[in-house]
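Below is one structure, written out as structure tokens; the observations come after it.
Here the complex is missing one protein chain, while the rest keep their positions.
Think of it as A and B in the order they're written, each chain with its own count starting at 1.
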Amino acid sequence: MPEGVIVGGWSYVIAAYSITAIVLVAYAWSIHRRGRDERGKRGRHE
Amino acid sequence: MNVRRSLAIAGLLLLVVGTYMGLFVAPPERHMGEVQRIMYVHVPSAWNAMLLYTFAFGFAIASLWSGKPEWDDRLVGAVEVAVVLNALLLVQGSIWGRATWGVWWDWDVRLTTSLVMLLLFAGVLTLRRMASAERRAQWSAVATIVAFVDVPLVYYCVRWWRSLHQIQSSPETVDPAMVIPLRLNAIGILLLGVAWLMARAAIEKARRRRDEAPLPSRVIVKETAHA
Partner (left out) sequence: MSDDRRRRVLGIVIALAVAAAAFTYLAMSSVGENLVYYWSPSELRAEGSGAVGSVVRLGGLVEAGSIRREADGLTLRFAVTDGKASVPVYAQAVPPAMFREGIGVVLEGRMQEDGQFSTQRLMVKHDNQYQAPGENEVPKMEDMVRSLQLEDGD
């Protein structure tokens, strides 16, 4: 095993990418939901 | 709507291709091994958070200068998307730091200024909720301009002061095979971020219109709701 090299380490990569994907999807969903709600309210006004 | 959707789709495609290349095509780093792949999400998050904060700074000046409420709509869009990316970059960096530096966190100047940046702009969003409708745009713009002081500090601190975090990489210090997924993801998140900015601005505009709606229409809404 070479010295000073990280062996393996995929668990860190999976953790970082998973958190990124979850947060981005959650934010996209939140934008979508808020937009839908707002369009619904405006519909009732007009 | 069409522009927004095209931006989002193009951004998503770039992100998918960039992530695939980053995870499966790019080589591991000679010392960091596979862990270096976190770079392909961490660095684009950081770039785009700072870019969107810079947009917000521009919108703040335009908002104060013109007094047009559309600039405030865009401001909240830019700040909100940037805050999400700012939070992400801290978490991604912490995971990368645990693997390479050996610690989740340390109070070095880059980490500290990045955390301060998140707190300052989260503060801008909180301030908006507390401000009255008439004062909201003005307060948000002034708070954004003041909070923006930290953004160039985040960028330059690693050049000016000693830190645990390394200084910026450049195409000369990064293997060419790593540069491509890095750029794809950076542009992907940028396009996606701009699409979200526009969508969030549209929501803010709709809310504002609703709040500004003349009183009679509200009364009618109430009556029809009862009927």
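Convention: a contact is a pair of C-beta atoms (placed from the backbone, for glycine too) under 8 Å apart; a residue touches a chain by one contact, two chains touch by 3 or more.
Everything quoted here is computed from the prediction, not taken from an experiment.
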Candidate in contact with the missing chain, chosen from B:10, B:23, B:64 or B:91:
B:64
Among B:8, B:153, B:184 or B:197, the residue in touch with the chain that has been omitted
B:153
Quickly run down the residues of chain B that touch the omitted chain.
27-32, 36, 39, 60-61, 64-65, 67, 99-103, 106, 108-109, 138, 141-142, 145-146, 148-149, 152-153, 156, 159-164, 166-170, 173-175, 177-178
The missing chain sits against chain A at residues 3-7
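Following the convention adopted for this analysis, only the chains that are shown with their structure count from here on.
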In angstrom, rounded to a whole number, how far apart do the mean CA points of chain A and chain B lie?
13
Chain B residues touching chain A - in the complex, by the definition given at the top:
19, 23, 30-35, 37-38, 41-42, 45, 81, 84, 87-88, 91-92, 95-96, 98-100, 192, 196, 199-200, 202-203, 206-207, 209-210, 213, 217, 221, 224
Interface residues, chain A side, partner chain B - complex:
4-10, 12-13, 15-17, 19-20, 23-24, 27-28, 31, 34-35, 38-39, 41-42, 44-45
